[in-house]
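Removed from the display is one protein chain of the complex; every other protein chain stays in position.
After this line comes chain A, so read on.
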Amino acid sequence: EVLSGVVVITSKDTVQHQGISLTMEGSVNLQLSAKNVGVFEAFCNTAKPIQIINSTIEMVKPGKLPSGKTEIPFEFPLQMKGNKVLYETYHGVFVNIQYTLRCDMRRSLLAKDLTKTCEFIVHSLSQKGKLLPSPVDFTITPETLQNVKERASLPKFLIRGHLNSTNCVITQPLTGELVVESAEAAVKSIELQLVRVETCGCAEGYARDATEIQNIQIADGDVCRGLPIPIHMVFPRLFTCPTLETTNFKVEFEVNIVVLLHDDHLITENFPLKLCRM
């Protein structure tokens, strides 16, 4: 694709310059969360920004610009070096993928160079091929739970349901159904927790961080037994991107179905998701 636009220069009088250039940069910034820094000190080196794209073009040769408003149109082909992949723009907590366009006007020694930077967003093209739906059925009972300290103290319950697909199109909501078939204790709330998992890593090790990016309540109070409750969650536009997996970092998503019982038992069932753009 081509990045196109105009550079607008407004001045009262004629401007002397040593040339105007445009630079396009794209980089991945990996940050380590505080808790991981100590453990992976050596890792810091590898966590430097990874450049994805970097190219400069000369727009105007050194010379003068007339007074008033000058518009200089430009077109910039988005081309990757070699076989590198152009990732989608993404702003996470620990992973940032950012694309910027910088316009530099070099000037004589007397005056400072003028620089203007502007971020542009890269949306990947829809992936080709059909997305295969991958429905998941689940059943949650005290027996299916892991990490239970006192299984005996758990109230009995049976929750069944399904997700229509764990392969999700990012613009479409996550859908499914959930049925509380039985539960000894009253249900307080059922929530869908969308979790983003960012992993930064290299040969030395990796840092994995999960962030809750959205929490949607789908049931409030002691719901009717045996009645299917819809699971419906719209993916927040700013905080999600297609699932990304590279050698250095990963951005993945998971959804937790959280059932909160009245005796403050918290039951969580985790489903990894695969998001993509269609």
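Definition applied: contacts are C-beta pairs under 8 Å (C-beta built on N, C-alpha and C of every residue); 3 or more make two chains touch, one makes a residue touch a chain; residues count from 1.
Definition applied: contacts and distances are computed from a predicted model.
Missing chain, UniProt protein name: "VPS35 endosomal protein-sorting factor-like", from among "4'-phosphopantetheine phosphatase", "Transporter", "VPS35 endosomal protein-sorting factor-like" or "Alkylglycerone-phosphate synthase".
Which of A:P49, A:P66, A:P155 or A:P230 touches the hidden chain is settled by the complete complex: it is A:P230. Listed residues A:T100, A:S153, A:S182 or A:Q217: the one in touch with the omitted chain is A:Q217. Of the residues in chain A, those that touch the hidden partner chain are 173, 186-187, 190, 214-224, 227-230, 232-234, 236-237.
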